[in-house]
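Note that one protein chain is taken out, while the other chains of the complex remain in position.
Let's turn to subunit A:
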Amino acid sequence: MTGRSYTRRGFLALSSVAVTGLGISACTGASISGGGATAPASNTLRLFTYEDDTTIGSLKAQVKKFDEQNGTTTTVDSLPGSGAAQYPDKLRTELLGGSGPDIWRIWGGQIGAPFAKAKQAADLAPYYQKYGWDSSINTAAVQGMTFDGVKAGVPFTARALGAWYNKELLAKAGVTDVPTTYAELEEMNDKLVAAGITPCGLGGKYGWHIMRLFEYLLEHTAGPELHDRLLLGQDSWDRPEVIEAFTLFKKWQDKKWLPEGALGLDPADVGNWYVQGKVAYDIEGQWTETAAILAAEKDPKDFGVFQLPTDQSPARHSGFVEGYMINARSGNKDKAAALLDFLLTPESQKAMQIGSSTVKGAEPDAETTPLAAEWAEKYGDSPFYTIQDQAFPKKEADQYFSIQSDLLQGSMTPAAAAEKMQEIVAAWAGN
């Protein structure tokens, strides 16, 4: 072998291996053994959340208070911004990397389920018993963080979605009363468009924001029982009620009741438009009072909220729970549970201005968050249907968002959309 041929071949071989290594390791780069061992006990805790700038301060203040009382040091990290689109990915990567947080905030339903199923989240049953969470926390909310009978999370908030509106814009369009029927809602939309105002601000980037409109329309056309069965895959989606809901969904866009090019808009931008006066209303939860209205230093009196009228009985709204999980491999599970118990006291919940707390005695304060308090008073006892991106696993939810997209762009008919949805849900529910 000559030196020259050896160099070339050797370099080629090494380069090929290098490229393979760089490519594949950059793509995944994790093995099952990552993070497999239980961390040693210490007084240091780490809490991972997705609070934004408007709420992270009050959470950190409560955590600091706990640390001072218990001699612990807790780091709070946050990844705000994209809703449930990116946060779970980051969390999962951290857990696989072996440096996962002791506590993490998470949505219930199918978003939290994989962490429970993979046993990354600890079974909190002993702590429910120790701290009496079963009696202090809303039972329905606890169900939202219970997976295959395992209480893998503790809920602290049960969110409810309603229409949050700008009073000035409704008045400008001559709307004096909020709608109480679906027909009145459509009538209100027409008046707003006639006045040059875009009615409903929803963005299609990530899919989940604009989904809130379709799930409402499905509740309107299908009614509570059928809607629930559809979400569980117990009934076929290929049916007239679903086709009607998709038809209405398209109608909202065609009649310009949604912003121009809604599919490409980022929810992080659009979610504030009703406060900025760019749209008349948005489908949001109680957090919007703190995150959008108060953050913009606006007076809550200039805004209002109503339950979207479904014409069904019982009247329901979309809802979901959020809570905390404890890392199954944390060496500080007891301290983590103690921190959670501290955060779940009515005092802490009120201090953090949780507008929809699951904790008894932590109802919203009418002084600081009057609209959230109004919602709790009017609709706090209303039943809710599971928000669709928590009803379906992420993959199926993305396939569903793809159908939404095709339908709104006119490349799929409502009938074809219903048929395709049935294919997706049947494949998932059949597993």
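Assorted remarks:
Criterion: a contact is a pair of C-beta atoms (placed from the backbone, for glycine too) under 8 Å apart; a residue touches a chain by one contact, two chains touch by 3 or more; residues count from 1.
Keep this in mind: contacts and distances are computed from a predicted model.
Looking at the choices "3-oxoacyl-ACP synthase", "Sugar ABC transporter permease", "Carbon monoxide dehydrogenase small chain" or "M16 family metallopeptidase", the name in the UniProt record of the chain not drawn here is "Sugar ABC transporter permease".
Across A:D228, A:D266, A:D311 or A:D334, the residue that sits in touch with the chain not pictured is A:D266. Summary of contacts with the chain left out: across A:P114, A:G223 or A:P370, the touching residue is A:P114.
Shown as candidates are A:G204, A:G271 or A:G319; the residue that touches the absent chain is A:G204. Of the residues in subunit A, those that touch the hidden partner chain are 4, 7-8, 11-12, 15-25, 27-32, 36, 85, 88-89, 92-93, 95-96, 114-115, 117-120, 198, 204-207, 259-266, 269, 278, 393-395, 398, 401-406, 409, 411.
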